[in-house]
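Note that one protein chain of the assembly has been removed; the remaining protein chains are unaltered in position.
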Amino acid sequence: MTAVLTVEGLTKEFGGVRAVDELGFTISEGAIFSIIGPNGAGKTTLFNLITGVYTPTEGRVFFGGEFIGGKTPYNLADMGLSRTFQNLQIFMNMTAVENVMVGLHRHLDKRIDHALFRIGGMARKEREAREKAAELMAFVGLGQYVNHDAASMSYGALKRLEIARALATGPRLLLLDEPAAGLNPSETGEIDELIRKVSESGVTVALVEHDMHLVMGISDHILVLDYGRKLTEGTAEHVRHDPEVIAAYLGSEAAAVKG
Amino acid sequence: MIRKWVKKGLAASVAATVALGISYGNAVAADPIKIGTFLSVTGPASFLGDPELKTLQIYVDELNAGGGVLGRKLELVHYDVQHDAKKAQTAVKRLIEDDKVDVIIGGSTSGQTMAVIPLMEAAEMPFISLAGAVAIVEPVKKWTFKTPHTDKMACAKIFEDMNKQGIKSIAMISGTGGFGKSMRGQCTALAPAYNIKIVADETYGPKDTDMTPQLTKIKNTDGVQAVLNPGFGQGPAIVTKNFGQLGFKVPMYQSHGVASKKYIDLAGSASEGVRLPAAALLVANKLPDNDPQKAVLVSYMSTYESKTKDAVSTFGGHAYDGLQMVVAAMQRAGGTDKAKVRDEIEKTSGYIGTGGIVHMSATDHLGLDLSAFKMLEIRNGDWSLIK
Amino acid sequence: MTLKHPSTGGLLILAVIIAILPSILPNNFYMDVAIRIGLNAIVCIGLNLLIGYAGQISLGHAGFVGLGAYGSAILTGEFGWPAIPAMLVTALFVALLAFVLARPVLRLKGHFLAMATLGMGIIISIVLNTEARWTGGPDGMAVQPMMFFEYMVFGEAVWYWIVGAALLIAVWLSLNLIDSPVGRALRAVHGSEVAAEVCGVNTTQYKVKVFVISAVFASVSGSMLAHYGAFVSPEDASFFRSIELVTMVVLGGMASTYGAVVGATILTILPQALARFEDLEHMVFGLILMLTMIFMPKGLVPTLSAKFRRSPVKVEAESEAQGGGAT
Partner (left out) sequence: MFSEFLQYLLSGITIGSTYGLVGLGFFIIYNASHVINFAQGEFVMIGGMGTVFMMQAGLPMPVAIIMAILLTIVIGMLLEKLAIEPSRKNASVVTLIIITIGASIFLRGLAQVVWDKDFHTMPAFSGEETIHILGAVIVPQNLWVLGGGGVIVLAIMYFFGRTALGKAMLATAYNPLAAQLVGINIRTTLLWSFGLSGLLGAIAGILVAPITFTSYDIGIMLGLKGFCAVILGGFSHGWAAIVGGIIVGVAESLGAGYISSEYKDAIAFIIILLVLFFMPDGLFGRRGTDRV
């Protein structure tokens, strides 16, 4: 199996605190790769480092074999790296389908003269883009919401809208930041199905998730983080029985109960 | 070409007005004579526009109380244009097209006046400007007149006085507002004719609150025998205060832009000894009884001060002169025909106003000479006449 | 082009209004107000792309209007250029200036962006006030009338049609832009900058683009203003004018092209309506600004159009018909 993403010695400090600490791992093509860990383990920071939102303090990240240090998020999007956000980052000032069309941006006609004068087949291209976006919405199960204002949609629908938008960029690797957070069990089941569908369509998926049921069922490979460090990694079976993981989780849960 | 368009526009608008009946004001038995005006009643030049408007209102009322002009009442139509040339343009269009005034008196600042002159000329509207710049009447425009002395005259008057005092090299500190900037240009151009050298040339912004740096620079310039400050508003008062604080040993000259009591109030004791050219209005009571202007000045001053409770300024006087000349011209013309009124304004001769004795001609649409200006000095917190 | 444009309807209505207005307006004063509405609206449409759609405030746009006006005035007056090339070259110069300024300015956010654009506008206005050799200083300067070959473009009747056509073009361009990949990228910048980046949108580049476009709209409107009024003065570039323009945009409606037109219309007419209460003008103006922002922060047009929306089903049908255009 080829590696889609390789991380080596990745470190990020915030004012002396190491949110991510000398982390290294590899995501294989076609896999569903999960990252778990207690709150504050550095999972979202890791995503932000991979997608160029943060600059690492140390360490290197390779995407498709290419070193991607210093690349901006939009460079990475062009290379086939896309993501969703833990706190929804939906364009609330647009309709649902337009959100997805922004995801298609890098495939579309970006010439400003074409846009201003509506020339160069802009009308046709726009119609096609809209159709493509609507298809993607149907793919994530939002077919009936195409022309709704994003602001009027439910939280669960927006979660899936974000996935549709991320898919629209045509990613090789899709990073999902807590796709099931805040969803009820039946919605979580639908997300589970959706992630499998995405994976089957040939996209490598990496997700950060707290719902252990979902993670254990879906993942080919699981990475466990604690205080920015790798605790362990491996299959669901391996992780489930790792004593350190159990300790970390029990510890944090015990702390949560006390706090 | 221009005229054709305007005429077409006028014809169309008249037709539309008749058809729709949206014209402003109802037609009454004896139509009033409409006097249009646009002034800077608010904004940074309100100290000009405010007394100008009050003066017009007072005297229009007074004329109406005396039976009006040619048996018709006067109606004053006014728009505030703040400090904005664009607003002035729109206001003038409104006066001409919508209010259909018979004559326009107004334009507190030179910028506004310059912006509307093409409109007045195109509409063939007799227009008396209340602004200072010499460019308003030089070269002469057929329909445009003005009442205030020009900044060029102020420079000349000041330089005359400097010559008498043997002052040869001076420093200038000018406001960057329209008035200061324009006068600075005129004085710079005129100085060589009076053998005066400008050795330092500083400026300050209209909203500046401290002119000490500029004055310090002037103070440290060699050979400054006097300081001249063209500007209006509160700026000159701050200049005067700072001038006093820095302990200058040379005299200060101000312009006619500060010719109101407010300046002395603001500048306080620092204004002692400041010299400036101004219309005789400020020293009306101190004029000898045989001065031809005295009666007019005292009458205007007492009327204005009793009606408004404000101290009189020369700015309101300019509006008074404009109104009186227009009324006289209408009476001579026997009506409000614009061409006739214009001709009669141009024939104004020997009119005794607050600004001086006016002799207009086809080549002079101001009609004042240097004798209209008096050189004043501030003594004991009041204006006094220099012989 | 043969395809139905998403907002043809609105554009058609606007065209009809522009076409019949002159026969209703009683005289040239009303025509003058209408022309000034059009000129303001053109600036506001551009500014709305920046503020309403891309979410980047500018408190200095009057500076670009001023540069456009003075550029045309100086090139036609001092150098004897014909008006159209002067207007185009001025717009090009303004575009370049905006391009150079945009990168450092638009890196800033919120209040810092407000301060930077405000400072930029004030510096432009100080330069126009000071360089009297070229600009006539605070009193302004006369401008050559626009010549079109032998024909002198003069008077409200002609200018009305020129400005009316320009306004229609501006609306058309704005609607086109909004409903294109570029326009969506701009709106995405407003919605969530980080999400836009992740979607492959080079946000800095789009901010720069929209800043330049809005500056060009302002410049062209300024050039027309200069020729129409035959006069330019530094007030056209003042801080207060910039505030006025922003007010027009937010009153009419952020992120609504027609809102910009409505806002320009209301706030151009208002001072005329209040002309007899000059002392109150500022109070009323300030009050409108506050009340709009407090009670309908989205502005008139979006708030009202949201009110008129009925059931969601209906909305879908409608937005389908309009192609889900501007929100």
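Order as written gives the chain letters A, B and C; numbering starts at 1 within each chain.
Here is the rule we use: a residue touches a chain if its C-beta (ideal position, glycine included) is under 8 Å from a C-beta of that chain, and two chains touch if they have at least 3 such contacts.
Remember, it's a predicted structure, so these values are computed and weren't measured experimentally.
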* In the complete assembly, which of B:37, B:234 or B:293 touches the absent chain? -> B:234
* To do: Have a look at A:48, A:99, A:169 or A:219 and name the one touching the chain we're not showing.
  => A:48
* Since one chain has been left out of the picture, which residues of chain B touch it in the full complex? -> 42, 44, 46-47, 50, 176, 202-205, 207-210, 212-214, 216-217, 220, 233-234, 237-238, 245-247, 262, 265-266, 268-269
* Sites on chain C contacted by the missing partner chain, in the whole complex -> 51, 55, 57, 59, 104-105, 107-112, 114-116, 118-120, 122-123, 126-127, 130, 194, 239, 243, 246-247, 250, 254, 279-290, 293-294, 297
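Everything that follows uses one rule, which is that only the chains that are shown with their structure count from here on.
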* Looking at which chains touch which, would you call it a line, ring, star, complete or other? -> line
* **Farthest-lying chain, centroid of Cα atoms versus that of chain A** => B
* Can you name the chain whose C-alpha mean lies closest to the mean of all the C-alpha atoms? -> C
* Structure fact -> CA centroids of chain A and chain C: separation to the nearest Å works out as 40
* Take the average of all CA coordinates in chain B, do the same for chain C, and state the distance between these two points in whole angstrom. => 36
* **CA centroid of chain A to CA centroid of chain B, Å** => 72
* Listing for chain C: what residues touch at least two other chains? -> none
* Footprint of chain C on chain A - complex, ascending -> 51-53, 72-74, 77-78, 82-83, 85, 89-95, 97-98, 101-106, 108-110, 112, 114-119, 122-124, 126-127, 129, 147-149, 152, 165-166, 168-169
* Structure fact -> In the complex, the residues of chain C that touch chain B are 23-33, 36, 129-130, 132, 137-140, 142, 152, 154-158, 225, 229-231, 233, 235-236, 271-272, 275, 278-279, 281-282
* To do: Could you please specify the touching residues of chain B with respect to chain C in the complex?
  => 1-2, 5-6, 8-10, 12-14, 16-17, 20, 22-23, 41-42, 79-80, 82-87, 89-91, 93-94, 96-98, 109-111, 114-115, 118, 133, 176-178, 181-182, 185
